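The chains shown are only part of the set, and none of them has been moved.
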Amino acid sequence: MIINGPNLNLLGKREQEKYGTRSFEEYLKLLKELYPAYTIDHLQSNVEGELVTHIQEAGFAYDGMVINAGGYTHTSVALADAVAAVPAPAIEVHITNLLTREPFRHTSLIGRSCRGSIMGLGLDSYRLAIEALRVIRQK
Amino acid sequence: MIINGPNLNLLGKREQEKYGTRSFEEYLKLLKELYPAYTIDHLQSNVEGELVTHIQEAGFAYDGMVINAGGYTHTSVALADAVAAVPAPAIEVHITNLLTREPFRHTSLIGRSCRGSIMGLGLDSYRLAIEALRVIRQK
């Protein structure tokens, strides 16, 4: 289960020099082809509380979660609590390397509740996160 | 009126050693039996803005509010503003003693707008909060 936070629905449209020109939907199709053995679903919401609800549901229904909480990454105690409250392991993902951006993007509250974190590799950060979930599952 | 914030819908399911095994619904039934003279309603939402709306409505319609804002307790200016904007007095409630948890849980923005605060007594924090509202009302 891939859960995307605020403004990630604009991928491919906004600030293309930073986030690339591909939309997430196109990339998702690719991902599904790469991992036919897995059910890969995708949910996006701009609303912090809806993301909490999605995590609550996915966290009991799926084997793992890939989460890019966008702007909520740095401030949302509620999302961090949701991730900590469910059994499925989560991998935090970011398209850009947050350490090269504004200082308020250097810390992650949500990362405290995740098993691991991957960032800076464009949309391929998502593919590596799925690899990471496979690693966790084999243990 | 009892207003519960994010992840409190998981009560009884998540991290039972910290939050206990009872769901809030079971506890609510008990509360209603204890205070038959009062109309005790309950609303839960994971969405910060919906909580703002609930407080706006309840704050004009009820005699008092019991609020557990969960993860929004520490960061939500919007919720604090909503509590300050309505006539009904509010009591802040927490199931655990936040001072024994992570540092970012030691401060409460919402508490500034409430009349009082009760924490650390499990679900019974809610019952004491209703007692507290009765105290305020008698004055």
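Structure notes:
Which chain is which? They are A and B, in the order written, and residues in each are numbered from 1.
The definition used in the following text is that contacts are C-beta pairs under 8 Å (C-beta built on N, C-alpha and C of every residue); 3 or more make two chains touch, one makes a residue touch a chain.
All values derive from a computational prediction rather than experimental measurement.
Shown chains number 2; the total number of identical copies in the complete complex of this file is 12.
Operating definition for what follows: only the chains that are shown with their structure count from here on.
Centres computed as Cα averages put chain A at a distance of 30 Å from chain B.
Put simply, chain B touches chain A in their complex at residues 5-7, 9-10, 13-15, 45-50, 70-75, 104-105. For chain A in complex with chain B, the residues that touch the partner chain are 47-50, 52-53, 56, 75-82, 84-86, 109.
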